[in-house]
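One protein chain is absent from this view; the other protein chains keep their places.
Here the chain labels run A and B in written order, and each chain numbers its own residues starting at 1.
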Amino acid sequence: MERIPVLRMGSLLLITIQVDMHDKLALQLQDDVTNRIAEWGSRGVLIDISSLEIVDSFIGRMLANIAAMSRVLGAETVVVGMQPAVAITLVELGMSLPGVRTALSVEAGMELLYGAGAGFRTGSEDERDEA
Amino acid sequence: MSETRRETLPLLNSNDVVLARQKVRQWATELKFTLVDQTKLVTAASELARNTLDHGKGGSMTIEQLAAGVRVGLRLTFEDRGPGIPDIALALKDGFTTGSGMGLGLGGSKRLVNEFSIDSAPGQGTRVTVTRWK
Partner (left out) sequence: MTDLAEIISRNEEQIRAEWTRDMSKTVQRGDLISKTELNEQSGALLKAVVAGMQSSGAADVRSAGWTQARELLEDISASRARQGFTPTEVATFVLSLKHPLFAAIRRDPGKNQDKLFETLWAATELLDGLALVTTEAYSATREQLVQRQQQELLELSTPVVKLWDGILALPIIGTLDSARTQVVMENLLQTVVSTNSKFAIIDITGVPTVDTMVAQHLLKTITAARLMGAECIISGVRPQIAQTIVHLGINLEDVMTRANLADAFGLALDISGRTVVRKANVAGPSRGILAGPLNRQES
């Protein structure tokens, strides 16, 4: 079955959503993320939606769910790359994505999670102990 | 004189919802809607298609190209023979959800289109018609 890949970069989980998701795929992703956090002890989740041209209330709720579930498991989530048309539509739809942090790009997202110059520091075990 | 081009798609499973979105996107692109208008319409279609599937227990979407003088528009009609909506005013309120936590998204969809009409009664299914003009 097709799945959205969840990549690991040290303590960070990186997810790039590029397909027009049907509901089952979205639910599968929620599952996968929570399982991986538990399995790898991840501290950060970065979801890249720069290829998503449509975010409806279902997808919006999926993103909010992932953020909430991850937090319970000790990880913080950042959603990056939202397209302007999508943002405008979400506002009109009345969706505010509560509890979901956002950033303009993957780099900005990593900076938000790990601090400035984060690009080179996510592989260290120290991160987890420090935090 | 207005000419209408129209097509009907089934909404019987979650893949159909994806196909419906793509069809609306395709027609909106052909008619050269702006990107924001396209996104709003396709998103509304996604919401309403999902409703038809989840609450209406399956139905169909009819997409129609409208021409009124120099104006060009797209009309989408979502129909199902499901349980119907007992209190439409309530359903249109933002934040309305039925037990499972899935909002009906009706109120939001209304804001994404230029014209919105809904016909529904318990036991008589539901029909939602939305139109977006270019």
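In the analysis below, a residue touches a chain if its C-beta (ideal position, glycine included) is under 8 Å from a C-beta of that chain, and two chains touch if they have at least 3 such contacts.
Fair warning: this is a prediction, and the values are worked out from it, not measured in the lab.
Trainee: Among the chains present in the display, which ones are touched by the chain that isn't there?
Mentor: Looking at the entire complex, the absent chain's contacts are A, B.
Trainee: At which residues does chain A meet the chain that is not included here?
Mentor: 80, 82-85, 87-88, 90-92, 96-97, 102-105, 108-109, 116
Trainee: Touching the hidden chain in the full complex, which residues of chain B are there? Just list them.
Mentor: So the residues of chain B touching the unseen chain are 1, 36, 70.
The rule is short, and it goes like this: only the chains that are shown with their structure count from here on.
Trainee: Let me have the rounded angstrom distance from the C-alpha centre of chain A over to the C-alpha centre of chain B, please.
Mentor: Centres of chain A and chain B (C-alpha means) sit 29 Å apart.
Trainee: Taking the complex as given, what residues does chain B use to touch chain A?
Mentor: Against chain A, chain B makes touches at 14-15, 17-18, 21-22, 25, 35-36, 38-40, 42-43, 46-47, 50, 94-95, 101-103, 105, 107-109, 111-112.
Trainee: Quick check: in the complex, which residue numbers of chain A touch chain B?
Mentor: 20-24, 53-58, 61, 84-86, 88-89, 92-95
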